[in-house]
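Removed: one protein chain of the complex. Kept in place: all other protein chains.
Labels run A and B following the written order; every chain starts at residue 1.
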Amino acid sequence: MGVILEVKNLTKKFGGLTAVNDFSFEIKRGDFVGLIGPNGAGKTTVFNLISGFEKPSSGKIRFDGIDITGMRPYKIVNYGIARTFQLVRSFKFLTLLDNVIVPCLSKRGKEVSKKVGAEEYASSILASVGLVDKARIPPIILPHGDLRKLQIAKALGTNPELLLLDEPYSGLTHEESAVLTELIKKLHDDGVTIFMTGHVLRELMTLVPRVIAMHQGKFIADGPPKEVANNKILLEAYLGKGDEYA
Amino acid sequence: MKKGLVKEKIRNIPTYLKSWAKTFSGSLTVFLLIILTLFPFLSQNESFINYFLRHFTLAMIFSIFAASWDFLTGISGQISFGHAIFFGIAGYLCAYLIAFQGFPIWLAIPAGALGAVGFGLIIGIPCLRLRGPYLALGTLAFSLILLKLFLLGSLSNILFGSEGISYNTGPYPLTRLSSNALIEYFIVFITLIISFIIIFQIVKSKFGTILKSIRDDETGADASGINTTRYKVYAFMISSFFAGIAGCFYALYNTSVNPVGNFGTVISFFAILMASLGGLTTISGSSLGAFFFIFLEYILIEMGVDAYVQLIFAIILILVVRFAEHGILRPIIEHLKDFWDVLLGR
Partner (left out) sequence: MFQEIINMLFNGTLNGAVLSLIALGYSLVYGVGHIMNLAHGAYFMLTGYLLLWAYHFFPGQILINVIFAVVITTIIGGLTYILLIKPVKDSAVGVVLITFALAFALEQYVLIISGTTSATISGYVIFKGTTDFLGYSMLNQYVFYIIISLIIVSLFALFINKSKLGKSIRAVSQDSEAATLMGINSDRVLFYTVLISAFLAAIAASLYLPGAALNGPAMGWEYLTSSFAVVILGGMGSLVGSIVGAYIVGYITSFTNVFVPNGPAWAHIVPIIVILLVLIIRPQGLFGKKELQ
């Protein structure tokens, strides 16, 4: 299995602030990777840079060998990367079904959905995340957990090879988190490469076999969770200098 | 495979129409259409009918215009405050072609509408970067500039200045829809029905769903792999086409065009006003809004307060936006619906 995502020397400056600093890593096809770091470490910025919602100040991003640095978001989606957002967003005046139909109508989504028709296909995606009974309802009245599932359903509509999940557990109850974990595991088993950020470390560290850690925009560590969890710099970043917590 | 699907769809139309007519909005629409069709024949008094016919025709012209605005703003989420641009350009082009190039009407109207589409592109493309209030002001600024350009004395040899073009000479096939107000009425009526059916079908289709998704969350649509730029341009083109049709009819209705009457801010205001009354997201509401305001204007003029007409309209718009963001006609129709259900014992 080859490298699916290659990020080299990725840097993003906002005026005087360097949000991402010379960040490099690789993800192989079929991997299941977490991205961790304290608040403000730059995780969402990295996602925004990969998915095209921000342009890097310097550095390169390659997906499946194709240089996607600075490409427009919809083009990147049509190459096979889909993402969810930290702050839940939806097409608020459309039904859930229509919400998922839209990505199925993207260039990439159409390749798959046209075989059975966009509605059928979107229905089956909603079924796979457990939302099909709410297909005719608009998102406004749904609980938070369902909205997170909807985001994943929408991402799936574009038939992605790489799925970027930005803080998917944020704001979920215990039960909702468990359901989400099952869903993510299943997606991974189906062959989707998963790259997710997390702030609630407990779930993340037991879920993923590999974790990349960052702090203040810089790369800190990359490896199995147990190893990374013992990384001194990371511990300091999360907990502050050791003495106070002795 | 595709051909068979289309044939099947066409064969399904009668059943589809029957079930649609049974729904509340369907039967209401059919009812209104029947009234509009029979109305001209209701009275023996020719001049009385003709007088009102012209008002109905005007209301139908503005229905198309308001619907075109609603398509762009309420369905596609692109706020346009300069819709007069498309209306005016089409009217001017149509008038020019008829008065100076000897075009027959059936050629001048599409030409005018296509001219409006051309402007839809010219305006649409720089405006693609603008969202929300920026877009509103950008389109407003464009329409003001166009108004000024047409009023410029120095350009009046190309653009006809503040006098505009007037052409009430010549027999009817050349200069107006008809010498007969009745035929004019039906030509506009049929165009109205066809336009609304087309717009409706577009809105209901998957294409329409994509436009609505751009309206609801443009970033999300982008993240769903949709080329939002392309669809926004399409929305501008479709909207400007129908605005252009209305603009051509208006020019023919008046047999003249002039800068203030065809490009004025008040025209853009009317589109917004009429569509908002009926509810921003309902296309049919635009038509009800158009009829409401055309007839309100008539009543106010009859009452002798014509100077106050637009002030009153502006206040109504303020009230509608303030208190009834989904238009006031919706709630009224909802109440009617409940009444209807009670009548039918449901």
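The criterion applied here is as follows: a residue touches a chain if its C-beta (ideal position, glycine included) is under 8 Å from a C-beta of that chain, and two chains touch if they have at least 3 such contacts.
Just so it is clear, the structure is predicted and the values come from calculations on it, not from any experiment.
Asker: Need the list of shown chains touched by the one chain that isn't shown.
Answerer: Within the full complex, the chain not displayed touches B.
Asker: Looking at B:Tyr16, B:Phe31, B:Tyr51 or B:Tyr308, which makes contact with the chain not pictured?
Answerer: In the full complex, the listed residue that touches the missing chain is B:Tyr308.
Asker: Return the single residue from B:Val117, B:Leu144 or B:Leu288 that touches the missing chain.
Answerer: With B:Val117, B:Leu144 or B:Leu288 as choices, the missing chain is touched by B:Leu144.
Asker: Decide which residue listed in B:Leu28, B:Leu152 or B:Leu182 touches the omitted chain of the complex.
Answerer: For the chain that is not drawn, the touching residue is B:Leu152.
Asker: In the whole complex, what residues of chain B lie against the chain that is missing from view?
Answerer: Contacting residues on chain B, toward the hidden partner: 73, 79, 81, 126, 129-130, 132-134, 136-138, 140-142, 144-145, 148-149, 152-154, 265, 269, 272, 276, 280, 307-308, 310-311, 314-315, 317-318, 321-322, 325.
Assume only the chains that are shown with their structure count from here on.
Asker: Centroid from C-alpha atoms only, then distance chain A to chain B, rounded to Å. What do you get?
Answerer: Chain centroid spacing, chain A to chain B, equals 43 Å.
Asker: For the complex, which residues does chain B have touching chain A?
Answerer: 206, 209-210, 212-213, 215-217, 219-228, 281
Asker: Within the complex, which stretch of chain A touches chain B?
Answerer: 51, 53, 72-74, 77-78, 82-83, 85, 89-94, 98-99, 101-103, 105-109, 118, 154, 157-158
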